[in-house]
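First, the structure itself, so that you have it in front of you.
Complex shown without one protein chain; remaining protein chains in place.
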Amino acid sequence: MFLDPGYVILILLIALLLLGVPIGYVLGITATVMIVLDPAVMPMIIGLIPFGGANNYLLVAALLFMIAGEVMNQGRIAEKLLAFASSLVGHIRGGLAHVNILTSLFFSEISGTATSDAAAIGSVMIPQMKKRGYSAAFAAAVTSTSATMAIIVPPSLNLILYAYVANASIAELFAAGILPGFLVCFLLLMTAYMIAVVKGFPTEGAFSFARVLDTGKDAALPLTLPILILVGILGGIFTATEAGAVAALWSIVMAALVYRTLNWARFVDTLRIAGKRSAMLMFIVATSTLLGWYLTNQRIPQDIANAILGISENYWVVLLAINVFFLLAGTIVHGTPAILMLVPIFLPLADQLGIDRVHFGLIITINLGIGQQTPPVASVVLITCSIAKISIGKIVPPLMTFIGAMLVALVLVNIFPAISLWLPSVILGS
Amino acid sequence: AQAQVLQINSSLPEGSFAHAFLLEFQERVEAELPSMDVQIFMGNTLGSEEDVLQGLGFGTHHASLSASAVVQINPRTAVFDLPYLFENRDQVQDFAASPAFDMLAEGFEGRGMVLAALWDNGFRVITNSVRPIVTPEDMNGLRIRTPTSRQRVAMFNTLGANATPLSFGEVYSGLDQGVIDGQENPAQIADSARFYEVQDYMSLSNHVYLPTFMLFGEPWLNAQTPEVRETLLRIAAETAPWTFAWGDETDARILEELADKIEINEIDFDAFQAAALPLYDDPLFVDAIGEDMIAVTREVLGLE
Partner (left out) sequence: MNRLEGAILWLDRLMCRALDVFTIIVAGVLLVLLNYAVFARFILNSSVSWGEELPAHILAMLTFIGAAYLTRTNEHLGFDSFVRILNLGVQRIVLCLNQILMAGFGAMLFWYGGKASLSFTGRTLISVDLPMILFRGAVPLGGALIVLICLVRLVAIIIGRVNPGELLPEGDG
C-alpha cells in the first residue's frame, strides 16, 4: 500500500459522510474498500464479522429501553412527573426552568436517549414557558441541555454501548452515572437560578406540602420504573437486558391499564419506532464492527495510542487531550458511531495511563453529551428549536451559558474520579 | 524475504493462562522461523469464537487457541464436559498422548481446521459462602452459578446442588447479594475476579477439566511450505508439556496467595467420581459426545 491505511480510512470516512452517505454505510463501505484493496485480507470476512457484531445480547437492552421510553412518551407520563417537579421547585425564582430541569432528571431515569427526553419534555414545557414570559431561546436551551442527563443517568444507551465496546460492567457504569448526573442537574439549576434573578423570571406560586403529596401520588407510579431498573441491575437481580424487558412491560401496563393512554394502535407504533431505531443503531454497530476488525487487524489503535504517548506521558496532559478530542468529535459525530469507532482507539491509551474503564466511560459520555449540544451536529438542540419555533442561531447565547455549567461538571468529574467511582464501590463493592 | 504473518486468535482475555501460552509459542516460533511474524489477538478482538472457527475454514483467520466453542464444530470435544474425568494434569497428558487424542483430532477433519495440540487451561474449583465442600452431600441445596451449558447444569443438579446459569458479568454482585451461594471456575479467575471478597470457602474440586485447543486453519496452513507447516505443528505439540507445567506451578502459586483470603480445602475426589459416574451413561452426554469417544476415553483412563 502506498499510503498509510489510517489516513486512507480517515479520508474515505470524511468524504463519504460529506457526500450524504448514511453513517452505517459510510463505515461499511470504507471497511469494504480497505479489505478489497488489501491482498493480505480475504473479502470473505465481510460475510462473517458484521453478523457477529450485531449478534449481541447486551444490545437487546437498547431496544427494550427504547420501547419503555417510547411508551412513556406516547403515554403522556412526562406530565405527571412535571406536576410533581413543579410542586417541589416551582416556588423558586425562574420556577418553570427548575421544573424543566428536575422533570428531565426524573425522565432521564426512565429514558436512555437525550432526543426522547428533549421531545417528551420540550413538547410540554416549552410552550408553557413561552406563555409565562420566558424567551423561546432560553426555554429551548434549558430543555436541550438538561436532556443530556438522559445519557448520564441510568439507563443510558451510551453507557450500554460503552459497556459493550469496553467490555466493562453495565451495573458499575450505571451506578457510576448517578452522581455525575445529579451534579449536572445541580449546576444547571444554579445557572438557571442566576439567569432568572438577572432577568426577573416569575415563580410558580408558593410552596405547599399538600401539593407535593398530591402530585407525588401521581408521579409515584412512573417513578417506580427507575427504582425497578436500579434495584434490579445494581442488586444483581436482573441483567441490563432483563431490566429493559421488565421496564418495557411495566411501562406498558402503566400506560395501558392505569393511565389508559396507550391503545393497541399506539402500542404497535411504539414497537415500530423502537424496532426501526434499534435496526438503525445495530446497522451502525454491525458495520463499525467490520471497520473495527480491519483497524485491529492492522493494529492501528495501538499505533495511535503509542503516537500520543510519544508526545506526552503525563496523565493530565493526555487526559486533557482525550477530553478535547471527544468534545470536538461530539460536535460532528453522533454518540453511537463516536463510541463504537473512537472508544476502541482510545481505550488502550486509557488502560496504559491507568484510567479506570468505568471512570473513562463517564468522561466519554459527558463529553459526547456536550457535543450533542453544539452545531453542526446537534440533534437535541434541533428538536428543542423546532418545538420552540426558533432558528439555531437564536438559541446560542443562552445555550452557551448552560454548556458552561456542563463543562464545569465535566472538569469536576475528570479531576475527582470519586464522583463516578464512589457509588459503584459502595453499592457493588467494586 | 517478506515476513509471513500468523495471526492467532483467542476468546480468552489478556493476562489469562491462554495469553501466557501464546506468548511462549510466539517466542518459540519466531526463534525457529525468523521470517514468521506471530501476532496475538486476545479477547475476541478479531471476531467471536464462532466466527473465528468458521473463518479458519475460509482462510480469513489463521489460527485459534479455542475453548468450549469447539463443541459446535466437533461434538467429540464435549468429552471434557464429563465430570470428574481427570484428577490431575498427568492424567490429562496421558489422555493427550493416547489414541483418544487421535479420535478427537479426527473429529476436526473436513471442518477446515487441524488440531495441533491440547494446552492447559487450569482446573476448576468451587467457591461458596455456606460450607466447605468435601463430600457430594455437602453440595446439597447450594445455588451454584454455572455457564449456560446443559451438561454443566445436569452435573450440578445430579450432585444435589441447584445450578443457576448466569452471565459471568453478574456473578460478583450475585454472590455479594446472596442471589447465588457459589460459583465454579479455575482458581485464577476466582482470584482475578476477586470472588474471595464475597466468598468464604474454596474447594479444589477439579470437577471439570477443559483444555484449550490449538487449531490451525487448513487454507492458511496449506499455503505454507511443508517445512513451515511441520515446524509449526511440532512447536505447538512441544509447547503442550510446558503449558501443563506452567499451569501447575501457577495454580499452586495462586492458591498460596489465596490461602490468606479464603478457606481452601481438598475434596474426596473418588466419592465425587462415583456419584457422577451415572452421567457417563446419560443420553445428554452420550448423544453429544458419541459412544465410541466415551469408550476410548474410559479405556485410556481406566474408568469402569
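Should a chain be cited, it is by its letter among A and B, assigned in written order, with residues numbered from 1 in that chain.
To be clear about the criterion, a residue touches a chain if its C-beta (ideal position, glycine included) is under 8 Å from a C-beta of that chain, and two chains touch if they have at least 3 such contacts.
Not measured: the values here are computed from a predicted model.
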Sole contact to the chain not displayed, among A:Leu102, A:Leu223 or A:Val246: A:Val246
Sole contact to the chain not displayed, among A:Ala220, A:Val268, A:Ala307 or A:Ala418: A:Val268
Full-complex contact with the absent chain, from A:Ile9, A:Met34 or A:Leu64: A:Leu64
Given A:Ile9, A:Ile46, A:Val184 or A:Ala388, the one touching the chain that is not displayed: A:Ile46
On chain A, residues whose C-beta touches the chain left out of the figure: 16-26, 28-29, 32, 43-48, 50-51, 54-57, 59-60, 63-64, 67, 238, 241-242, 244-246, 248-249, 268, 271-272, 274-276, 278-280, 282-286, 334, 336, 376-379, 382-383, 386
Absent chain, residues of chain B that touch it: 54, 57-58, 71-72, 148, 150, 164-165, 167
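Keep in mind that, in the parts below, only the chains that are shown with their structure count from here on.
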Centroid spacing, where centroids are CA-atom means, of chain A and chain B in whole angstrom: 39
List of chain A residues in touch with chain B within their complex: 40-42, 44-45, 48-49, 51-52, 55, 57, 167, 169-171, 234-237, 239, 293, 296-297, 299, 428-430
List of chain B residues in touch with chain A within their complex: 5, 7, 39, 41, 43, 45-48, 50-51, 54-55, 58-60, 167, 169-170, 172-174, 176-177, 179, 197-198
